[in-house]
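Worksheet: one structure, shown below.
Every protein chain but one is kept in place in this view of the complex.
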Amino acid sequence: MRRIAVLTSGGDAPGMNAAIRGVVRCANNQDMEVYGIERGYDGLIKGDIRRMDSRSVSDIIQRGGTILKTARCPEFNTPEGIRKGYEVLRAYGIEGLIVIGGDGSFRGMRDLCTNHKMACVGIPGTIDNDLAYTDFTLGFDTAVNTVLDAINKIRDTMTSHDRACIIEVMGRHCGDIAVYSGLAGGAESIVVPEIPFDIDAICDKMRRNIIKGKASDIIVLAEGVCDCNTLKNMIQEKVDITIRTVKLGYIQRGGTPSMADRVLAARCADRAVNLLKNDIGGRVVGVREGAVIDDDITEALDMERKVNDELYRIASLLSL
Amino acid sequence: MRRIAVLTSGGDAPGMNAAIRGVVRCANNQDMEVYGIERGYDGLIKGDIRRMDSRSVSDIIQRGGTILKTARCPEFNTPEGIRKGYEVLRAYGIEGLIVIGGDGSFRGMRDLCTNHKMACVGIPGTIDNDLAYTDFTLGFDTAVNTVLDAINKIRDTMTSHDRACIIEVMGRHCGDIAVYSGLAGGAESIVVPEIPFDIDAICDKMRRNIIKGKASDIIVLAEGVCDCNTLKNMIQEKVDITIRTVKLGYIQRGGTPSMADRVLAARCADRAVNLLKNDIGGRVVGVREGAVIDDDITEALDMERKVNDELYRIASLLSL
Amino acid sequence: MRRIAVLTSGGDAPGMNAAIRGVVRCANNQDMEVYGIERGYDGLIKGDIRRMDSRSVSDIIQRGGTILKTARCPEFNTPEGIRKGYEVLRAYGIEGLIVIGGDGSFRGMRDLCTNHKMACVGIPGTIDNDLAYTDFTLGFDTAVNTVLDAINKIRDTMTSHDRACIIEVMGRHCGDIAVYSGLAGGAESIVVPEIPFDIDAICDKMRRNIIKGKASDIIVLAEGVCDCNTLKNMIQEKVDITIRTVKLGYIQRGGTPSMADRVLAARCADRAVNLLKNDIGGRVVGVREGAVIDDDITEALDMERKVNDELYRIASLLSL
Partner (left out) sequence: MRRIAVLTSGGDAPGMNAAIRGVVRCANNQDMEVYGIERGYDGLIKGDIRRMDSRSVSDIIQRGGTILKTARCPEFNTPEGIRKGYEVLRAYGIEGLIVIGGDGSFRGMRDLCTNHKMACVGIPGTIDNDLAYTDFTLGFDTAVNTVLDAINKIRDTMTSHDRACIIEVMGRHCGDIAVYSGLAGGAESIVVPEIPFDIDAICDKMRRNIIKGKASDIIVLAEGVCDCNTLKNMIQEKVDITIRTVKLGYIQRGGTPSMADRVLAARCADRAVNLLKNDIGGRVVGVREGAVIDDDITEALDMERKVNDELYRIASLLSL
């Protein structure tokens, strides 16, 4: 394979730029040309494509977001949209495509592979860590460290006022941001979509802590469970306490990528380029048990993500 | 004067601990004893008082929040509550009191000075920078840098998605956090309570930017104007654009104090202790035109805060 | 087992406090008492021991360094010193000991296990990541992120001046800090103790970059290879270029622990306490292929650490 393209799709994540840089430089090392596609599948369909070289990815490794931008593209959910995208790639003589994105982006990519025999490889880029086939996704480590910094700041003020606080973090279906940041931040309770939460257990713990003289509990809540004000009202009905809420929102998506996300980006880019070099498509790369792996995309999308029971259990222990 | 006390009151602010440390160490240098009062006026009335020495303020200069804690105390708004507080101070043989807090805390302190001839000195501790007599308050510099970091992160993701965003920051009556962070963060519009905002001007600027190919405007909004969703709806009625919102909330209050806040804390503590050493009360300390100053508390509370026109003007220029 | 002790030994590392907190809280959950030993083996021999409970580890999860302090203790390298330590533990009725430290600390622990049948478990605490049996040690992730932040700052100034710079980082025998930070920071060359370095290759790359118009190469050097000024002179003899040097030194050891280090601390503490609960000693815990593991201490100390070839190779690719 001599000419490949790369795009970012879905929600942006820290480390996407490091991955783009990795793709371009690894491909150049293998004597392959790289084209960058702007705004994901939308730019693909519209032909927003430009040649990239080693220079065009200088000074981006440390930057949040994605220089290729990203956008939603409902049209790519249709066979017609996919066909248009395929034809654009053909028109440029592009033989392989690397997609950096999450679950939804990979589904589009799978259809492009299946319907049109285009060699595609996916790199997992999403802060949610909600892909079952890989232990970690690009942006997750950075996002959790951002949340952790917020928990530190919020704890300062909550401890000073003896106030409890619910911190709502990202994660619609996957509670990993909540579990990792809650464990690392010493949260008193963690509420995630995968595990039914026991409002009485949360309230009991708060009452016990109030009796011990500590009213500044921190509860980390994944957005997929409910809104922070809903949970607040549920607790306030049962415990006589005023609770503050913070919804962290978009600060979780941005920022300079952490070391772990940059290293993961480089490793995934290296593997993705090598697959295409060997004319292998229909794969998604990731990391499992510390090693870079690649899986068949259809199988990968069928796997079921499980919550990290070990961390959830330890977090419960440590907050007693 | 041989024995003084210190308390923190109102919302906590980064630099309060540095100020407590400064008070204790400066007083010890002047052979004065220092007592720390827990939870503001509430702890004063309840007699939650402990002796502090140089060691009890070790390793706190870099910490957010306040080791003396803070709380609301409606009782101290009554003459009876103030009398109780006064009697507790007398019972401990305390001759002077340093109050680290904002506007409301200073009003209580003024009444304690006036009604009972207790020598009191105020140190301005509030992130809002809403005290007219001083150019800066403890915590303001740190809070604005925290907001700035959030703007940087949010801009990453908004630029990647070509999305506009309204960022709601603290400031009920005073727009300084919004003005300073908006100017420093390169915000496209800044909306503050002191200056009537022109919804059409904001919308015009957005339309012009969209035409120029840039749909990722950042609007910084002080909470005293309205809720971020209210402003979002006002704009979306007039411009065909999807706007995101982030309400930064309590992360603005915490965190390691910046250099400027620690230096301000040390300077104010030094001045406050020297006033009490010379049996001078009824004063608030601060900084004006770069120099530490102290003012009569009644006069200080009567001054009217003005928005920083120069910065607001320059921010408008630079965002064109 | 009903009563255990914990100490930190060797160079301090971010995450040691999180591990101490984890040990205390996990043990309390298992109805075991915990004693904290000050200043490592030195405090053990001198009997600097105090009871710890859940409260004594409040508010330490986010702090760098170690609240138990650490010190060198040549006496513990002798059978007599080890015997003294053992007798102190016996005098307190302590049945098990958790040692948080690195290679040297583990050797002392092994001798305590072997000579006196004391049940000991080691938790890997060292920023160097130089223990062969575990993929990561406490403090490594934080230290590399600190180095990365320094590389970002130094690159700003070097790019502005078109200057090359050698950044010397920690790592006497193990180049992991250099490899991970160099890869993540986009360093042009990485020089580590495990791989003989080719001065001509480094110089060739510099010359090629100068010709391309880029004179601001960053070289990351592990201290175990040579001093940064030695390498600078070697290069300057061959290339007509002025090179700056920065030796990062002790800033690499401190700072708030990252999410990864706090999570690793919690997981290791949980395992270590469970081993002792089941009267199992002579083990070191760690993480391999993503899972928490424990190994026989003698076997663990005999393993040989290998440099991460994959990352070193990718770093070379990406810097071309």
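Every chain is named by a letter (A, B and C) in the order it is written, and numbering of its residues begins at 1.
Rule of thumb we're sticking to: a contact is a pair of C-beta atoms (placed from the backbone, for glycine too) under 8 Å apart; a residue touches a chain by one contact, two chains touch by 3 or more.
All values reported here derive from a predicted model rather than from experimental measurement.
Across the complete structure, the visible chains that the omitted chain touches are B, C.
Among B:71, B:132, B:184 or B:226, the one in contact with the hidden chain is B:184.
Remark: the omitted chain is touched by one listed residue; of B:16, B:61, B:82 or B:301 this is B:61. Note that of B:226, B:260, B:280 or B:307, the residue touching the chain absent from this view is B:260. Of the listed residues C:158, C:184, C:235 or C:292, the one in contact with the hidden chain in the full complex is C:158. Checked against the full complex, the one of C:246, C:293 or C:307 touching the unshown chain is C:246.
Against the chain not displayed here, chain B makes contact via residues 18, 21-22, 25-26, 28-29, 54, 59, 61-62, 135, 141, 144-145, 148, 152, 159, 180-181, 183-186, 256, 258-260, 262-263, 266-267, 270, 288-292, 310-311, 314-315, 317-318, 320. Panel shows chain C; residues 8, 11-12, 14, 16, 39, 63-66, 69-71, 146, 150, 152-162, 165, 244-251, 253-255 of it touch the chain omitted from the view.
Note that in this section only the chains that are shown with their structure count from here on.
In summary, the pair chain A and chain B forms a contact in which both copies contribute largely the same residue numbers, shared numbers making up over half of all those used. Per-chain CA centroids place chain B at a distance of 40 Å from chain C.
Chain A and chain B have Cα centroids lying 36 Å from one another.
Taken residue by residue, chain C touches two or more other chains at no position, since every residue touches fewer.
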